[in-house]
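The block that comes next holds chain A.
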Amino acid sequence: MNTVLLSIGVLLAVAMIGVAWLTIRATRIATAMLAAGLVSLFASVLFLFLAAPDVAMTEAAIGSGLTTFLFFFVLGRVRGGQS
Partner candidate 1 sequence: MVSPLYIIAVGLGAAFLLGLLPEKWQRAAYGVTLLALALMGWIAGSWLWAFALQGAAPVEIFTAGTQPPFAINFRVGLAEASLALLMALTGLHAALYMRDTLFKQGRRAMAVLLIFVMATCGVIFTRDLFNLFVFMELVVISTGGLVLLSADRRALGAGLKYLIVSQLVSILMLVGMVFAYHATGTLNIDGMAAAQADLFKGGALAFFLMLMAVLAELKPFPANGWGLDIYESAHPAFAALFSAATGAATVYAADKLLLIGGAQWLPLASAIGIVTFVVANIFALVQDNDRRLLGYSSIAQVGLILTVIGQRDLLGEQYYFVAGGILLAHAVAKAGLFWLSGLVAARGLGDWAALRGHPVLVFAFVTFIALLVGLPPFPGFYAKWELAHALAANGQLWLLGLILFGALLEAAYLFRWFGYVLKREQPQAGLLLQAIKEDVALSAVVVAWLLAYLWGELSGQGNLLHAIPLLFALLFLPLDWLPAKLKNGLAIAGLVGWFYLHYPSYDALQLIFAAVMLPGGAIILLASFQTQQRRVGFYPAAMLMFAGLAMLIEAKTSFAFFAAWELLTVGSYFLILRGKHSEPHALSYIVFSLGGAFLMLAGFALAAQGVPDFKIAALAQVAEPFAPWVFALLAIGFMTKTAAVGVHIWLPGAHAEAETDVSPLVSGILLKAGLFGLFVLLMTMGKQQLYGVELTHVMLWIGAISALIGNLLAIFQEDAKRLLAYSSIGQMGYALFGLAMMNHLGWLMALMFVINHYIYKSMLFLSVGGVAKRTGTRDMYRMGGLITLMPLSFIATLIGIIAVSGVPPLSGFGGRWIFYNAIMTAEYRLPMVIIFLAGPIAFLYLFRLIHTIFLGQLKDELRTVKEAPFWIVLPQMIFVVALLVFALIPGMALRHVDAYLAPFFGGQNGLDWAGLTITSEFGYWSPVSIMLIIGVIFATLFAWLLFVNRRAQPVKQFNIVFAGERPFRPETTHFAWNFFAPYRKALGFLTQPLVTIFWETLTELLHSAADILRRMYTGNGQTYAIHLLAFVIIVYLLWMGGL
Partner candidate 2 sequence: MRIPWALLTLFIVINYGLLMTALVQKIGARVGRRHGIPIWQNYIDMIKNYALRTSITHGVMFYLGPVFRLSGGVGLLLFVPSIYGSEMFANFSFAGDLILALYFVFFGTLGMALGAAESGHPYSAIGITRGLSQMTAAELPFALAVFAVALQYQTLSVTEIVAAQQGGVLHWTLFTNPLAVAAAMMSFLGSMMRPPFDVVLAPQEIPIGPPTEYHSSFLAMMQTNRALFPVAKIVVYMNLFFGGAGSWPEFFLKVFLIYMVSAFVGVVFPRFRVEQSIRWFLIWAVPLGILAVVLV
Partner candidate 3 sequence: MDWIAMATGFILILMGLYGALTNRNILRIIVSFSVANTGVNLVLVAVGYMRGRTAPILDEAVPMTDAVTRIIDPLPQALVLTAIVIGLGVTALMLTYAYKLYEEKGTLDISKCRDLKW
């Protein structure tokens, strides 16, 4: 049980770091934004493992949900910012 959890945790961590790399280095901003949302989502899973359901819910709803939407809202209005 513990090892399983642990390996899932490590997996999550590695995934998060990978996705985070995508966030800061992706060529397209949209990708970066999606990746950031994904990091948040992974984090909320990790929060569950850390016995923090409240935080997990919040992170999922706000961190990965609303924030990502906000990003895209703005992205859509600035044409990616390159001009």
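Selection criteria: all candidates are chains of the complex that A comes from, given by their letters.
Please note the rule applied: a contact is a pair of C-beta atoms (placed from the backbone, for glycine too) under 8 Å apart; a residue touches a chain by one contact, two chains touch by 3 or more; residues count from 1.
Not measured: the values here are computed from a predicted model.
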For chain A, which of 1, 2 or 3 is the touching one in this complex?
3
Give the list of chain A residues in touch with candidate 3 in this complex.
5-6, 9-10, 12-13, 16-17, 20-21, 23-25, 29, 32-33, 36, 39-40, 43, 46-47, 49-55, 58-59, 62-63, 66-67, 70-71, 73-75, 77-78, 80-83
